[in-house]
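Left out: one protein chain. Kept in place: all the others.
== chain A ==
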Amino acid sequence: MNDDLTTLRALRPNTAPPSTEARTAAHAALMERAASSAPVRGRTRRLRPSRVGLRLAVAGGLATAAAAVTVAVGLGGADGDNGPRTVPTSGPVADVQTVLYQAADRTGSRPFTPPRPGQWTYLETRYTSPGKPPIGGVQTPKSPLKTRVDRLWTRIDGTRVAQYDHGRLTVAPTGAGAMPPVDYGSVTKIPLDPDALIAWAKKGAPAGVRPGSPADASDAQTFGILASLLNDNLVPPRQEAAVYRAMAKIPGVTLERRTVDVAGRPALAVSRIVEGYLRQEVLLDRTSYAYLGERSVVVKDHTGDAGTGENGTWKVEKGTIDVFSVRLAAAFVDKPGQRP
């Protein structure tokens, strides 16, 4: 079955995505026009507290103070929300797509030396979190945080993984078929087309019921898988750029600027609400867009079974940092135990 429209569609010329320069220029021209047509107001247009749909307070020393210009733009997504229909765009341009496409362009053109056969990927990550949720307990933004540094070597063919266990380097075989993959070889094979990459992530998403509408849960899983792909791998530039372009197409993804201090580097956060109560943030260097890590923040009080399956529940309060992961090093090395 190959009708004329299908054929014509298949022959649609493949155009490159708009360049960052073109997009930025077009956006700036529009904003300039908008600014010059703005009605005169008695007060600054930068502050419109009455339009805030929902306020989230992120407390704790991990967050830096932000000017009141943090903005987020909702994209298309699940329907049926009765919340206030506001689209704040005050302050700096609230365009998560622009940032993601810029990140993709920047990343895609970064120099990269692929590993040689037999090499290993070394990832050093610092995780900070309040630890395992206590049954019957409550975690709050004031709960003491635990920090550990994870040092992990994975053979690029994915056959072996190594880490220090009580001071001893232990090499073990890996389980196959992780989703997202955690080995370089598999990561190089992900689709580079954003739609195909989204389809790939959806296909591999773990089954299971998540809160929210099915479409929303599916979008959240897609975002989560792509975010984990970045966190768990040294992703080559083309694939990393594809991840950002795919994220730009996931409904509900928002941008927060100047919210996070990642080891002294100001990061912007590309984020999405996942599992109904967490905001999962991919942290990118504000200037270079380099990948810095990720963070999950509790955005509303939540009660759960802590994933233990046991009876009893735990509570976690809004503002708690669920986990904050900072990439300290990522490189290809010749053998496990070796550091760059």
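Everything that follows uses one rule, which is that a contact is a pair of C-beta atoms (placed from the backbone, for glycine too) under 8 Å apart; a residue touches a chain by one contact, two chains touch by 3 or more; residues count from 1.
The criterion applied here is as follows: contacts and distances are computed from a predicted model.
According to UniProt, the chain absent from the figure is "DNA-directed RNA polymerase sigma-70 factor", selected among "ABC transporter ATP-binding protein", "Electron transfer flavoprotein alpha subunit apoprotein", "Response regulator" or "DNA-directed RNA polymerase sigma-70 factor". Residue A:Ala199 is the one among A:Leu145, A:Ala199 or A:Ala290 that touches the chain not shown.
For the options A:Gly252, A:Gly293 or A:Pro336, the residue in contact with the chain missing from this view is A:Gly252.
Of A:Ala29, A:Val149 or A:Ala263, it is A:Ala29 that touches the chain left out of the display. Remark: the residues of chain A touching the chain excluded from display are 2-19, 22-23, 25-27, 29-31, 33-35, 37-39, 45, 51-61, 63-66, 68, 70-90, 93-98, 101, 191, 193, 195-196, 199, 216, 248, 251-252, 254, 256, 259, 273, 299.
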